[in-house]
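With one protein chain withheld, the remaining protein chains of the complex are depicted in position.
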Amino acid sequence: MSSLANVMVLLFIVATAIPFYRLVKGPTVFDRLLSIGAIGGKAIVLILLIGLMFDRLSMFVDIALGYAILNFIGGIAMAEYFRLRKEEE
Amino acid sequence: MSVSDIIGSVLVFVGLLGMLIGSIGLVRLPDFFARTHAASKVDTVGVIVAVVGIAIISGLTLDALKVLLIGFFLLLTNPVAAHALGRAAWKSGLKPWRSDAQEAKSEEAGK
Partner (left out) sequence: MSLAAAVGLFVLWVLFSGKLDAFHLGIGALSVAFLYWQESRLPAIRGEGERRLRIVTTVVYVFWLLWQMLLAAWYVAKKILGPKEGLQPRMFRFRCEMPSQVNSVLFANSITLTPGTLTVDVEGDEMVVHALTADTEKDVFEGDMAQRVARLSEASASVSVEKLPLETKKEGRV
């Protein structure tokens, strides 16, 4: 069981680290926003897994929900902001 | 180690694989719109499958219901967020990438 858990942790680290490449390199600002959203989605799963690990899921579930809502609202707000700024130019 | 633990672990594992493929797509695909495909479909399905797996592991409790609600919320919001980003990019004049074959074809048509 523990070896399977190790593989899962490794997969998780790799899957979360790859979008950072796009975040740093991304040619346009929208690529960067996209990778922020992708990292946020993985962070939700990470928070829930931590909750399972510490047996405190009832607390971490609320944090995950708040994070999901912030991720959504923040992504849309930033997309609109950059669209309006590009139009002004 | 009960049956629901095993099923949940398998689902979380499958979800992680989905997230990994989505991440690879984010780096490997040629332009912003194609990358949005990777983030809005593969990644979303990966996250939702993992969340359902976590709900199954936690058993038949109020928390499991809340976790499933988070999954439902992600199902509703992720396509909307992808649409907002794509619209912003399109409105600010970003052009989609085209393969070499497509470029050659349109050059011929232009002649």
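In this document, chain identifiers A and B correspond to the written order of the chains, with residue numbering beginning at 1 in each.
Methods note: contacts are C-beta pairs under 8 Å (C-beta built on N, C-alpha and C of every residue); 3 or more make two chains touch, one makes a residue touch a chain.
These numbers come from a predicted model, not from an experiment.
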Where the missing chain touches chain B, by residue: 18, 21-22, 24-25, 28-31, 33-34, 36-38, 40-42, 44-46, 62, 65-66, 69, 79-80, 82-83, 86-87, 89-93, 96-99, 101-102
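Assume only the chains that are shown with their structure count from here on.
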In the complex, chain B residues that touch chain A: 1, 9, 12-13, 15-17, 19-20, 22-24, 26-27, 32, 35-36, 39, 43-44, 47, 50-51, 54, 57-58, 62-63, 66-67, 69-70, 73-74, 77-78, 80-81, 84-85, 87-89, 91-94
Of all residues in chain A, those that touch chain B in their complex: 1, 4, 8, 11-12, 14-16, 18-19, 21-22, 28, 30-31, 33-35, 37-38, 41-42, 44-45, 48-49, 52, 57-58, 61-62, 64-65, 68-69, 71-72, 75-76, 79-80, 82-83, 86-87
